[in-house]
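This is the structure I have questions about; it appears just below.
All protein chains but one are shown at their positions in the complex.
So, chain A:
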Amino acid sequence: MSALGEKINQWWQLLVAFREKQIRKREEQIYHPFWVMVYKEIADHVRSWRFLIMGALILLTCMGSLYTAVQAMTSQSDQAASATSPGFFFLQLFTSSNGTLPPFHAFVAFLGPLLGISLGFDAINSEQHGRTLARLMAQPIHRDDIINAKFVAALVVISVMFFALTFLVMGTGLLVIGIPPTPGEFLRVMCYFLITVIYVAFWLNLSILFSVLFRQAATSALTSIAVWLFFTVFFQIILNLISSAIVPSPDMAPADQVIRAQHLVMNLSRLSPGQLFSDITTVLLRPTIRTFRPLTLSQVVGAIPNPLPLGQSLLIVWPQITGLVAVTTVCFALSYVSFMRREIR
């Protein structure tokens, strides 16, 4: 017992010595001002109450949804449930639920935007309101370094958080269900992680854009949340209205007309970044999905209901991925341009 204690103590000493050496090394190194700013922003985020609250919220809900997923899976496993999606048991950790709580990916889709907004809504205007922007700009840095550093810092925080969360879910799931993921499943989860980061980065960029446009942090936060609410709640209602207006009843109209109308509604729904994200995650986490289009009976006949390889799944949602990356980039470009043109007062 004491031998073990001694050993642990030794390791601890080594660890402390290593950390001190790192700190000393960092003290004596010259960093590019950009990374100095990124470092400070990350420190600010991690220490802020709002990040702690959002982090705790996301962690709790995700653990809750993991619990229900595991419950659903253990009750299913006795039955023939595993036969419906053979070999992809592990992915169900992220998608299944016993009905009491939404599954993991739905929670992330819901809370991720809030996290992005909370990290970005006061990026620029708080510096302006606190009158620190002019002082910062008078340092020998380029103007775009400021907004780039703000974006990169928040992105790093988001990435680390979701990386940890994804592995936490995988690790816990591994302990509970005892079935390791296949390489394919692991890659799918990693792709899912990347897409989540891009999706949250979209909301981050949108809120940074508002933080450049509006001088009051409260205005930019409310505007960001209004956009988010619009896409999560009202957009769906509007779509339903449009759909009921233009999609004819299948009994009354020829099939191709019905299909065309439904295509139109579907494409309209993809104007929402949330829809793009949910399309991508659904396909990534459910390998058995092979298309979004409405299929006629004749197209289904003869198809073998096998799961798709990762490459093929990605190919299905490639347009959605491109779209998501595009809106994220456009948002950042807009905030970049408006920040560069802003008069410093």
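The rule is short, and it goes like this: a residue touches a chain if its C-beta (ideal position, glycine included) is under 8 Å from a C-beta of that chain, and two chains touch if they have at least 3 such contacts; residues count from 1.
The rule is simple: contacts and distances are computed from a predicted model.
Visitor: What protein name does the UniProt record of the undisplayed chain give, "Carbamoyl-phosphate synthase", "Formate dehydrogenase subunit gamma", "Acetyl-coenzyme A carboxylase carboxyl transferase subunits beta/alpha" or "ABC-2 type transport system ATP-binding protein"?
Guide: UniProt lists the chain left out of the view as "ABC-2 type transport system ATP-binding protein".
Visitor: Tell me which of A:14, A:134 or A:246 is the one touching the absent chain.
Guide: From the options A:14, A:134 or A:246, the contact with the absent chain belongs to A:134.
Visitor: Mind listing the chain A residues that contact the chain we can't see here?
Guide: Touch set of chain A with respect to the missing chain: 26-33, 36-37, 40, 44, 47, 130-132, 134-142, 343-345.
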